[in-house]
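Note that this complex is displayed minus one protein chain, with the remaining chains in position.
For subunit A:
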Amino acid sequence: MLTMIGKRLMFAIPSLIGVVIVTFLLTRALPGDPAAYFAGPAATKEAVEQIRKKLGLDKPLIEQFFRYTNDLAHGDFGNSLTTGQPVAAEIRNRLPASAELTLLGLIVSIVIAIPLGVLAATRPGSWIDHLCRITTTAGVSLPVFFTGLVLVYVFYFRLGWSPAPLGRLDVFYSAPPTVTGFYLIDTLIARDVETFRSALSQLILPATTLAIFSLAPIARMTRASMLAVLASEFVRTARASGLSPSTVIVTYAFRNAMLPVITTLSMVFSFLLGANVLVEKVFAWPGIGSYAVEALISSDFAPVQGFVLTMAVMYVLLNLVIDILYGVIDPRVRLEG
């Protein structure tokens, strides 16, 4: 097990080096001149040059690159020019917000999609199968920002059930002391039920938006993989042996059908992090997605590089976790690994 993890991590190193080089070059290739942007609307040519010097952008590209990697090695991601803060600190503060939202969205999605997929597979052609097809198709065809806006319009503006889309907490609550960075957990640690409720109610709409979007792949994949497994011989044998339908479906079929679903989950999680960008915009969510987009718009190199790098590291870790999960679910994978 440990050797497997070590091996996987070794494989990740070249890809991370590649990511560092590519993001560095890509951000440099962006149109726009950060010096001109940050010199302000009223800047003279000299003022722009002064700023360029201050930002170290007058140095040759290769020197800038070595400086950048040297800083990276010391854990320094540089400073964001738009927000004026160190990138590492900002990502550390914002990542939990995105992660909490994405994870909750994913959990909601799993809770709905997997039973839906299983039910649809056991009764193909029935009304539940059609329901599954319709909800998933509708969910995936609506762009996330649109779903988000509709939800805000209906549940906040029209009905007033949901709190104002103003980020993670109502303005008059203060954030719990940071332990994990997840407000739902931190408020419970602090035994602050009131703030927990506020944090949860702020999360419902954006998490639902993400869940609606990610229902489709999970439900469809569960259905397809269940259908395949249910048609296989060992299920027929189990049924013929007189096992109860629930034992057959849950213990025998479902566990075997899980492998492709897990793979899909990892993919869904990664593209949810991407879809997050728009959801964060709609709900004024202080996550890393909106941070990266703003940085991109203002040609702010450091946060974009920091964001891509963080994402790359997360993907590597995510893949590792998925590989380990495979082993837990399917012993054969463990043996081969």
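Please note the rule applied: a contact is a pair of C-beta atoms (placed from the backbone, for glycine too) under 8 Å apart; a residue touches a chain by one contact, two chains touch by 3 or more; residues count from 1.
The rule we apply is simple: contacts and distances are computed from a predicted model.
The listed choices are "Branched-subunit amino acid transport protein", "Tryptophan synthase alpha chain", "ABC transporter substrate-binding protein" or "Quinol:cytochrome C oxidoreductase"; the UniProt protein name belonging to the chain that is not shown reads "ABC transporter substrate-binding protein".
Contact with the chain not shown here comes from a single listed residue; of A:Thr69, A:Thr135, A:Ser201 or A:Thr263, that residue is A:Ser201.
Annotation: of A:Met4, A:Ala36 or A:Leu103, A:Ala36 touches the absent chain (contact as defined above). Listed residues A:Lys7, A:Arg28, A:Lys54 or A:Arg332: the one in touch with the omitted chain is A:Lys54. Mapped onto subunit A, contacts with the missing chain fall at residues 30-34, 36-45, 47-48, 50-51, 54-55, 80-85, 90, 93, 149, 152-153, 156-157, 159-161, 163-167, 170-172, 194, 197-198, 201, 281-284, 286, 290-291, 294, 297-299.
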